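Of the protein chains in this complex, one is absent; all others appear in place.
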Amino acid sequence: MTDTRCTPAELQAFVLSRELKDGEMGAAGASAAIPMAAIMLARHMHAPDIQIAGEMFVNPRPRQLWDSMLDDRALGACEAAETFLELFGHSHRGLDFFFHNGMQIDRFGNINLHFIGGSIDRPRMRGPGAANISYAGTSRRFYICTHAHSPRTFVPRVDFITSPGYLDGPESFHAAGLKGGPALCVTPLAVMDFDPDSLTMRLKSVHPWSSVEEVVAKTGFELGLPDRVPVTDLPDAGTLDLLRGKVDTAGLLRR
Amino acid sequence: MTDTRCTPAELQAFVLSRELKDGEMGAAGASAAIPMAAIMLARHMHAPDIQIAGEMFVNPRPRQLWDSMLDDRALGACEAAETFLELFGHSHRGLDFFFHNGMQIDRFGNINLHFIGGSIDRPRMRGPGAANISYAGTSRRFYICTHAHSPRTFVPRVDFITSPGYLDGPESFHAAGLKGGPALCVTPLAVMDFDPDSLTMRLKSVHPWSSVEEVVAKTGFELGLPDRVPVTDLPDAGTLDLLRGKVDTAGLLRR
Amino acid sequence: MSSGRKEKLVAPGMLRDLITAWLGDGDLLALGGLFKQGRPCALVREVIRGGRRDLKLVSSPGSGFDVDVMIAAGCVAETFLPAVTLETRMCPAFRGAVEAGTVRAHCVDALSVVGGLMAAAHGVPFQPVVAWKGSDVPRNNPLAAEITCPFTGEALFATRAIRPKLALLHAQEGDRYGNIRHLSTMTYADQMMARASERVIVSVDRLVSTEDIVARPRETTIPCTYVDAVVEIPHGAHPTGSFPLYSIDEAHIEGYADVAEAARRAGRDGGGDAGDGLADYLTRVVRAPATQADYLEAIGGKARLTALEQEAASL
Partner (left out) sequence: MSSGRKEKLVAPGMLRDLITAWLGDGDLLALGGLFKQGRPCALVREVIRGGRRDLKLVSSPGSGFDVDVMIAAGCVAETFLPAVTLETRMCPAFRGAVEAGTVRAHCVDALSVVGGLMAAAHGVPFQPVVAWKGSDVPRNNPLAAEITCPFTGEALFATRAIRPKLALLHAQEGDRYGNIRHLSTMTYADQMMARASERVIVSVDRLVSTEDIVARPRETTIPCTYVDAVVEIPHGAHPTGSFPLYSIDEAHIEGYADVAEAARRAGRDGGGDAGDGLADYLTRVVRAPATQADYLEAIGGKARLTALEQEAASL
């Protein structure tokens, strides 16, 4: 019997997998165990024709998930290898979907990975920065997927825009010539989307182990709240079997 | 016994081979049997460390010469394959030496491969054009190597500058920011170089089967004539053995 | 996992419709290979049979045979081709058409074509070029403009992005999803054209399994994501070479050049039946063969092909 109680990371992968459509092309980015699991799961489920490309590998066949998902351990078996030269072109053409994490995320879905507090040359806290910031602005849509849901992560306004979300809202977003923007934000506690008019984040569903109250308390800005907030759908036993048996064979999402 | 009477093409290859220095890097271009023979011969003789690169192959080992010297027949065995992408960079950095042929060549060593007479859109005669015109201006030096020596080829002024020689002389050459320029012009009849002051072509040596009179008659501009014009040195028997036994095994230069 | 994956493999019989759908009269067509190697000759014959006209052509910086046949067949209005030559002799139809004013041959060079393809592949509108000095080419090149470096202040050139409507390429191997593998040492500008073009059709000498592709991913030269259709056409590059499988059919190319040169002279001199050889070539070799097997029969059949395979194997 499969244990159908899934972990937050497994649920995040499941939620994201259902967003990806057959025939689309996208990539997972660095430190991307959950996004890559989502893509692989979608391919097993409803989207066998998803093309994984745009980083430096095409349609990889990882035997297990790894924390990085950007080296030969995970991706050595694939249909083609590219380099950063080709990534330059992909970054301009954009993808159908991409994924981002953030050290700070604000209510417009802007992402900061550079620094918090102080100045750019003498920050209070320096983050890792980001390799590729362009997919946020050139892809049809991207997903924000975080390992933490806290007021430190979800802030009213990021100190520095590493990867743009909706900037200051519709006007600035369109003025900047950005495409797509963030579609969902999936955390260990909840799923958020963006109000189509204001482009601000709102609660979409709450994971069964959390509550609206907890999510609101752990979000550092005023989260949009619909009248009714459903509980996030859990994967059924067959889906969880696929996720554990075919995608996350090493149990990385169950740690 | 080796037949030491060499052909004009063999002599051209020999003359050019002696110009190439050990440790230099250069390439032969397209339709380049004689230039490639010159490079290979130089490597066998005095310059084992010549690097053949700058086109789309590195240090090829052709088993024989071919008319083209730019496909896998000739160059499939080499140390590395590149593409036109890398050729773009080589074209900017330049080489130590390169080779050019011409439909028209003038007294400043300018080369025309585009058209003769009429206008650019309605030429009296349209030539093949040229793939890479940049090595003429970015390399340390280049050699002009022709299959014909006639007043139709050697004209006072080319109708169109495909690859620049010394343009209109020292002033224009330096104003254009060109590097190097043509070092020698080697034809089936003679070897020419360029007067260092005027940068105009002058006779350097005459092949044994020709004469100063013939060369002058077949050159369509006033060729500089030193007081004494030597006969072009012929390859000795050992050199010819190398050329025929190791480089031109198919006898392409003896046709 | 891949049960529902969409295949890009198409039957040769579908090619004409695909090409007609993806390439209109007057559009810019890109051709892979260089001179006499890896040219998509079978695909080019389909373009001619499809009757496309007024095409603009771009290629890797060196082209010859297939371009000349397209011009002879009346498909071409403009060329952006640096060198057009059969190497041992000039291209007769190209030369005749440019001299007659029926084809406009722009003066472009390797850096304008390669730079333009690079820019399109990279998704930017132009590529900076410095190494154009002294030549009349950049002065007459419709792809070139002057620009100033924002860092150094130096004057240099820009070459305009080239985004072909359709690229036709040939390689030795590919799988049914469109992963392409050149076995030849030289691949010239094929990858760049695939990245730069709106649509890409690749003919391959033989189909291989995707497992075979995955076993050596570094050897995939054009990933499936750039490819719209792959078609298996044995000897699809003939009469150009597809190394290491078969060598260049120099005799065929010479034979074509002879009849095309006769037609050029006849056209210039306004004389007689000298163009009949070319008309016969275009009918018998280019237009009549309904299948690649018919074509291969028309050009000499098994004996000729075996000789070319043996030459390639002996190199």
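Letters are used for the chains, namely A, B and C, taken in the order the chains are written, and counting of residues starts over at 1 for each.
Throughout what follows, a contact is a pair of C-beta atoms (placed from the backbone, for glycine too) under 8 Å apart; a residue touches a chain by one contact, two chains touch by 3 or more.
Quick caveat: nothing in here was measured; it's all calculated off a predicted structure.
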Output for the hidden chain's shown neighbours is A, B, C
Among the options A:Q51, A:T146, A:T162 or A:S205, the absent chain makes contact with A:T162
Checked against the full complex, the residue among A:S91, A:Q104 or A:S205 that touches the missing chain is A:S91
Filtering C:P61, C:G123 or C:P239 for touch with the omitted chain leaves C:G123
Across C:M14, C:C149 or C:A288, the one contacting the chain not displayed is C:C149
Touch with the missing chain holds, among B:F57, B:F99, B:Y135 or B:F160, for B:F57
Touching the hidden chain, out of C:E198, C:E219 or C:E309, is C:E219
Across the whole complex, the chain not displayed is touched by chain A residues 30-31, 56-57, 63, 67-68, 70-73, 75-78, 81, 83-85, 87-88, 91-92, 94, 113-114, 118, 120-134, 136-138, 160-164, 167, 173, 176-178
Missing-chain contacts on chain C, rising order, are 119, 123-131, 145-147, 149-152, 154, 156, 158, 160-161, 182, 185, 217-219
Even though one chain is not shown, chain B touches it at residues 22-23, 25, 43-44, 48-49, 51, 53, 57-59, 61, 76-82, 86, 88-89, 91-93, 246
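Convention: only the chains that are shown with their structure count from here on.
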Rounded to the nearest Å, the gap between Cα centres of chain B and chain C is 28
Flagged in chain B as touching 2+ other chains are 85
Listed in rising order, chain C residues that touch 2 or more other chains are none
